[in-house]
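All protein chains of the complex are present and in place, except for one that has been dropped.
What follows is chain A.
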């Protein structure tokens, strides 16, 4: 039925979205927040400022770049873990649970822990035999990739493992009867079946990274080092440190468009929007 879903969509999504679009056209700051409806209407000036005078373009490049890297990196690790824990062995339940630990830890805890690891006199430098900075300067980008990768790959593992569960045992048997080796089995039987869940995992992982605020915030703090000034942190600083609410909302709208693209592509691909799966 249309009505309940329609009303909920209206209340939960469309009204706030319309408000956000409207606020992005206002000169809303600490001086006008109290009577925000009366803030000056300035058209697309916030968008122009965001693109021309702020670090927005740099932040978009950074966010998309590192999210893509992390997502691609998650794929082999997650798949390998799922395949490795597919067959029964003693202690499998325990291993499966432990593999999920990075994913279920709160981002705040992950950030604080890695912050200690990446200190100039911390474990990272000791283990890698390097010296110097990880949380600022060019290497901070890689620090962010490493930590997000560490925290993010179990999602791919989780969805791939779920996909493997639903594989029909008879298909395995048939493949075995046909004399398929493990590689052939993986390449021609298992992976094609996992395409759905794994591509969902990749889309979620990408969106999660583009939107991730807590981890970079805790890891690097604000003001953020230039090399890791990602989109959510930039938006946050404009709102809650610089009080440029209009500008910040304009940035948020841009990031919404940014995350909507892969989402739309994915929805088209799996036809979730029509409710009909494509076989």
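We take it that a residue touches a chain if its C-beta (ideal position, glycine included) is under 8 Å from a C-beta of that chain, and two chains touch if they have at least 3 such contacts; residues count from 1.
Criterion: contacts and distances are computed from a predicted model.
Colleague: Report the protein name recorded by UniProt for the chain absent from the figure; options are "Beta-ketoacyl-[acyl-carrier-protein] synthase III", "Aldehyde dehydrogenase family protein", "Trehalose transport system permease protein SugA" or "Carbohydrate ABC transporter substrate-binding protein, CUT1 family".
Modeller: Record says "Carbohydrate ABC transporter substrate-binding protein, CUT1 family".
Colleague: Among A:102, A:137 or A:196, which residue is in touch with the absent chain?
Modeller: Within the whole complex, the residue contacting the unshown chain is A:137.
Colleague: If I consider the whole complex, including the chain that's not displayed, which of A:33, A:57, A:162 or A:184 touches that chain?
Modeller: From the options A:33, A:57, A:162 or A:184, the contact with the absent chain belongs to A:33.
Colleague: Please output the residues of chain A touching the missing chain, sorted low to high.
Modeller: The list for chain A reads 3-4, 7, 29-31, 33-34, 36, 118-122, 132-133, 135-138, 221-226, 237, 240-243.
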